[in-house]
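Submitted below is the structure of interest, expressed as structure tokens.
Only a single protein chain was left out; the remaining protein chains are all shown in position.
And now, chain A:
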Amino acid sequence: MSLMLTALATLLSHYRRHPGQLAMLLLGLWVAGALWSGVQAINASARDSYARAEALFTTGLDRLERRDGGALDHADFVSLRRAGLAVSPLLEGEVATAQGERLTVIGIDPLTLPGDSAFATTGGPPTSDPGEPTPFFTPPWQTRLAPDTAPRLGLTRQSAAGAEPVLADGQALPPLVLAPALPPGTLVMDIAAAARLLGSGDRVSRLMAETGALNSTPAGYRLIRADTLVDPGELTASFHLNLTAMALLALIVGMFIVQAALGLALEQRLGLLRTLRALGVPGRNLVGLLALELALLGIAGALAGIASGVWLARALLPDVAATLQSLYGESVGTTLHLPWHYWLGGLGVTLGGLAVAGSGTLWRAARLGVLGLGQAQAWRAGFQRQLRGQAIAGTLAALLALATGAWLSTQPAGEGLLAGFLLVGALMLTCALWLSPLLAAGLARLARLARHHPLTQWALADLQLQLPRLSLAMMALLIALSANLGVGSMVGGFRLTFLDWLDQRLTADLYLRPPVEQFDEVQAWLARRDQVAELLPTAGAESTLLEIAPRGADDRPMRLPITLFGITPGASLTPSWPLLATMAGRDAAWASLTAGDAFINEQLALGQGIAPGDRLSLQAPGGQGRGPDTSLNRETVMVAAIYPDYGNPRGEVLLATHRLREHFAAPPRSIGIVLAEGQETALHSRELAKALAARFDLDDEALVDQRRIKALSTDIFERTFAITRALNALTLAVAALALLASLLAQARERRRRLAPLWALGVPRSELAGIQLAQLGGAALVTGLLAVPLGIAITTCLVAVINVAAFGWRLPLHVFPGEIALTLATALGVALLAAGLPALTLWRTPPRALLAEEETT
């Protein structure tokens, strides 16, 4: 036992002499673990939020809306209940806290809300005194909220219960009661309390019924079945898959660092291992000791990684929450919720990665010959074998990439999210595996060319010797650079496309959203005013796509929830509104929209394989009847064109507003106001707003300036991709660290090799220059290889992964600036890594260099 302990201590003593290697090992484990567990923490928190949102009465219940689009009120509720329809009211609104945070208020009627979960969610402790009136619906009522919402009201979790925080408008919330099952950012209270807080009077936002409880739709109402409402988990799955892929990338890059460090540590301990074997330590025990060392390092690194991952997730979560809110309308908490399996999972994945990275080292240690001598040249022969192996593996990866690409090209667009990631992975692997053989081949060729320049020849030969140790760090750099370039180009391209699209879509100067009952009156009033050139009213409704009838193919019945949107194909809108595909040109498409045909968004076209010319049957209360139940009425429209619709998770059918209002009984939404020539200034807009407010009782939010919408949308966009950018930058930083660390770890040994050259009379400045050139050249080659790979990744992202994840295809944009930045990063990292040792060399007295040579 003591023998084994001594042996272990001897093995570990290596790290005391080379603390840089230990630091590098731990660094690799730490960053890999931190990024992976950070992203997993974000995913776990988001999933927790979805689960809590589902517990909140909004999913799994059928909904009733008024056919005329009017607001529902208490009278609707009473008349439906009195007619025997078991509906329950829900009031939803927003309040601003004194801290300026906006929170959602949901008012419910627990007495009519279907299902027992409602009581569990809203109810108090089950052992309350039977003599007490139920505090939930008796003044002063209660505010139920998740503990993680309390800080947004300026309270700690401990002080929240019973508090009555005052809102920005001076009203106090009913006393708080903590309910962990509620979604974040949501205050649930009795509908009476919510109505008072929101000043909503009789109005309710929604009437809900238990699924299937209503056999038929009451006259004057529209029934929306729960199964046609979207499931947040499904929608956001692709987003979380994207995040996971990023984290996996970081894990792999981290493991590259680990493997490089382990390889180096073993290399330098070969002699030590032989000595130990010669002293009688059995080979099996030696391998066991090395495995133990790995495990110890792994646990230390993984724990540090997980701890930092939680910190990282906490830092990134607000961005993720903003992304999910803007892309999918999902509310996600900004505080972490980590189940127990999260901790074990993080530890497991990091240790698993370490085991993979360390298995090669252990394998080599196990096959160690007792009598063999550690010779760099002999090792180099092994490296040649390794290069051949890598080239073969790289070829296999390339074949896999080709096969995946070929398979994807046979698939309908929007399919194959996983295959898309597989393709990206295979491409990266191909390039990473081919990198070393390419560098080695390049060096060999250059060495032949430099036959008459001894110093250059030496430099090339020396680089060839360094290559085995450098190659892993270079591979990590290549992967990080190309991923960075790929993702950066995708985001940049999306940004350009999105901004263009916003410009094209927002054609009116002002957008007005009058109350439904005043809509026609407001529109008529506006039409009479001189400063208005054109009015573009819109309408909207929810519907169900019942059947697709493609040209020359069989009908496909389905039940797909979609959004109906009505626009006015006016003279100022049609020239700029973007279209992707039409049946017979732009002009014909607009003419047929006016005549009653439909446009569909790209998401719907790609998701369902719909092409211009196909016919769609839509559920339409005002359409052709199929029996007494008007929910079965349908309307058939032809698809005249497909338009891009970025940032919308759902399928949408576009119709002319008048047709939508007549045939689908859709309520009006907003009016786009195009101002007359010379009247488009902010001053004129304000005048119009004032006149509107004087004539109609409209609130401040009803009229919005086009510029403000653009600013808002751009802001949302930037926040959406903040998380992607952050993760991307982190991955690149990890790779740069990998290269830096692996170079610094061998700096001492390098100096030893340079000493004889200096002794032969090569000036130190030239030696330092050689070092810079060696590494700079290798990094430049890596960077150059990363450019086409990055472009390939961008292509894959915009053409496959985005289509599957979001439903829209983007044009491929290549940014020379991004490419230059990529190359500069590669060079910068390499020069920094070479510069530090070079600087040391510059400063080290020649005597010390020679002394180092002697001590080994």
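Worth a mention:
The rule is simple: a contact is a pair of C-beta atoms (placed from the backbone, for glycine too) under 8 Å apart; a residue touches a chain by one contact, two chains touch by 3 or more; residues count from 1.
FYI, contacts and distances are computed from a predicted model.
Considering only "Lipocalin-like domain-containing protein", "tRNA N6-adenosine threonylcarbamoyltransferase", "NADH-quinone oxidoreductase subunit J" or "Membrane protein", the record for the omitted chain gives "Lipocalin-like domain-containing protein", by its UniProt protein name.
Although one chain is not drawn, the whole complex shows that of A:L11, A:V95, A:L153 or A:A195 it is A:A195 that touches it. Touch with the chain omitted from the figure is made, among A:H14, A:R66 or A:R81, by A:R81.
Only one of A:P19, A:P139 or A:P756 touches the chain withheld from this view, namely A:P139. Mapped onto chain A, the interface with the missing chain covers residues 74-75, 77-79, 81-84, 86, 89, 107, 109-112, 116-117, 119-120, 123-139, 190-192, 195-196, 201-202, 215.
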